[in-house]
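Before I ask anything, here is the structure I am working with.
What you see is the complex with one protein chain gone and the rest in place.
Here the chain labels run A and B in written order, and each chain numbers its own residues starting at 1.
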Amino acid sequence: MNLDNKYKTASIALIVVMAIGVLSWLVTLVTTPKWGIMVTNFIYFVGISESAIFIVVMLRTANAKWAKPLFRLGGLITYSFIPMAAAMFVVVLLGQGAFFYWIGGEGSSNPWLNPLFFTVRELLFFVLFYYFAYRIFKISMNNDDIEESGVDRSLLLRNVPLLIIFVVHQSIIGWDMAMTLYPHFLSTVFTIRFWVTNVYGGFAAMILIMAALKRYFGVKTIEAVHFFNLGNLLLAFSVFWIYFTWADFFPFWYANLPEETPVLYGVMFSKEFSSIHTLRLALGAIPFVILTFSKVRRNTSVLQVLAVVILIGIWIERYLMVIPPLISEEKMSYSPMIGITNILLSVGLLGGFILSLIFAANRYESIITREPKPELDHH
Amino acid sequence: MAEDRSVFARFEFVNDLIQAILDLRDAGFKRDDIEVFSSIPLEVEHLSHSKEVNLKEDEAKSLNEVLFKEGRRVGFFTRIGAAIGISLAVILVGIVPITYPLQPSQQGGMPIVPFPPMGILSFETMILIAFIASILGFAWLTRNDRIKTKVYDKLLTVDRFAIGLTDLSPDRMKEATEIFKQNSTEDIHEFLEDEPGKTQLSESV
Partner (left out) sequence: MAKHTAKEPIDPRLDDSTIDENIPWPNVNRDMIRVLNTNTWMYYGGLAFFVTMVLISAAIFYNMTTKGLGLLGENNAVFWGLDIPAFIFWIGLSHAGTFLSAVLFYARSNWRRSIYRYAELMTLFSLLNVFMILTIHLGRPWRFWFGMPVPFNGRFLWPSYRSPLAWDLIAITTYTTGSALFLYLGMVPDFAGLRDHVGGWRNKVFKVASLGWRGTDKEWKFLVQAYSLIGAMIIPLMASVHSLVAWDFVNTMVPGFHNTMFAPFFVAGALYSGIAGVIMLVIPIRRMFHLEDYIRISHFDKLGRLMLLLAFVWVYFQSIEAWGAWYKQDSFETFAFLAKAIGPWAPWYWFMIAVCGVMPMALFSRKVRTNLPVMLGGSILINIGMFIERFLIIVPGESITHLPSTWKYYVPTVHEVFIYIILPLSLFGTLFMLSLKIVPHLSLYEIKEILTVPMRPAVETPEAIPKSRAHDIKAEIEVDSETELFSDVDDIIDEKKEEGEEDG
């Protein structure tokens, strides 16, 4: 990898951070395995990175011409994370026996909770998603999505399959990696909440990454209007987040069924997690209130700060989905608020995410910095 | 000299109208005295996209000040309505059950003052009263008691534009009339303000 000097220092630092994080986690495999934090980071980073291409394909399908400079960038974000996503995926698959109660020990007669079926469906949709994502990314790098054979054909062959597979893939990850951790618990809106929150985080991540690409890689095609429009979409998805979170809470509160309320109240009112939960709600509600002011959406700096707040909030939400049901497995030297391994691994994987972005941006610098081709007017 | 004259000028083309507004502003007419009539909302941003209209930055600003006069907004009424609506829900869901309490055991285990339904109903009543307040605010703000000319041209709702000026002295009215003529106005009407208002009966479409 031929990196410019200015990125070499950063890359070396990030490699070190990542190595420390991963090694510290690997060490725990020998002592007290901490699978919860690995699963948390897996669903978080894979969800955010996959959302990037989902967002740009959604905008492209809606014929959002203002978003043309973003089409390449969304694909780049998803493409750059493929190696790390694959590595984390393999690790999680290998460790499934450690965190799924229904494998080996207790067992289950539920046909969905079958290790072979689990592996096959996860692998299938993982491969399918990245196949379509890679194809779309390659096209956007080669010729800026110019479709010589008409808009409808590309919709049919690439964009729509990617949109569908993203939704199905994220639904399956949400069910398998978060919901099924609670025995006999079902919430049908859980999976929708899961991937909508991912897309919400994807918008926030895109804002940050676009700002970084503009600043450090000189991508001039990104302008203030793009940040403003992404800010508008961020507001819309913050409303979606509030709506789906409420839809997942309210029926359980009202119905008060004993198989559902422990899942809810075990997080909301337990002494370990209640403060984190309150923090999480605040980190979801405050950006919504601030984003309602259009001056905020026109201010790129404030948008970036809000994006960071949103991403932290989503990480905490993933943490609260995964760790509480697994806490009994990791009780020894476990602390929900501070766990040195948790922090090191999470920061390390974040470092890896940024590192992969740097590598990809550096490799495709000449393409991402050039002007998009003018589009043929199909209408 | 008594400032009791009004003038009303009709234009066929919007760029004539725009130039007339700019000329009036250059001649010192205040933005609050210039009333612009049109059958669509005129937005400077939208108009300046056409090649016939070539506005400099200060001209666009001056035009915008006339077409979008700052002042009280409808949102003021909406916010008041929203606050009343939320209070209404708090009273209905919070205070009324306390006044007529039914114990939780009689209500399926629900608390006497349930907060999630209060949240839902606050949202609903907030929006209900905010709607009504917005419409009332709109009706209040658009009341035309300040308009002295009381003249109206039926072609304004078809494809014509117009400017109305009030509280003019005879000299200022002459000046305004000259500006209108320079900008190819179709029709000019001058009034004294105590003259009974009349509507111009232009040809119907």
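Rule of thumb we're sticking to: a residue touches a chain if its C-beta (ideal position, glycine included) is under 8 Å from a C-beta of that chain, and two chains touch if they have at least 3 such contacts.
In this text, all values refer to a predicted model and were calculated from it rather than measured experimentally.
Enquirer: Where does the absent chain make contact, in terms of the chains shown?
Expert: Taken over the complete structure, the missing chain's partners among displayed chains are A, B.
Enquirer: With the full complex in mind, choose from A:Ile164, A:Val289 or A:Ile367 the residue touching the hidden chain.
Expert: For the chain that is not drawn, the touching residue is A:Ile164.
Enquirer: Return the single residue from B:Asp4, B:Asp33, B:Asp167 or B:Glu186 that touches the missing chain.
Expert: In the complete complex, the chain left out is touched by residue B:Glu186.
Enquirer: From the list A:Phe190, A:Phe227, A:Trp241 or A:Tyr319, pick the residue that touches the absent chain.
Expert: Per the contact definition at the top, the residue touching the missing chain is A:Phe190.
Enquirer: Looking beyond the chains shown, say which of A:Tyr134, A:Phe228 or A:Phe250 touches the absent one.
Expert: A:Phe250
Enquirer: Under the stated touch rule, tell me which residues of chain B contact the chain that is not displayed.
Expert: 12-16, 19, 23, 35-42, 46-47, 50-54, 66-69, 73-75, 78, 92-93, 96-97, 100, 102, 107-108, 110, 114, 117-118, 120-121, 123-125, 127-128, 130-132, 134-135, 137-139, 141-142, 144, 147, 152, 154, 156-159, 164, 181-184, 186, 204-205
Enquirer: If the missing chain were put back, which residues of chain A would it touch?
Expert: Within chain A, the residues touching the omitted chain are 109-112, 148-150, 152, 155-156, 164, 167, 171, 175, 186-192, 239, 243-244, 247-248, 250-252, 254-255, 257, 376-379.
Just so it is clear, only the chains that are shown with their structure count from here on.
Enquirer: Can you name the residues of chain B that touch chain A in the complex?
Expert: It is residues 108-110, 116 of chain B that touch chain A.
Enquirer: Note which residues of chain A are touching chain B in the complex, please.
Expert: Of all residues in chain A, those touching chain B are 249-250, 253-254, 256.
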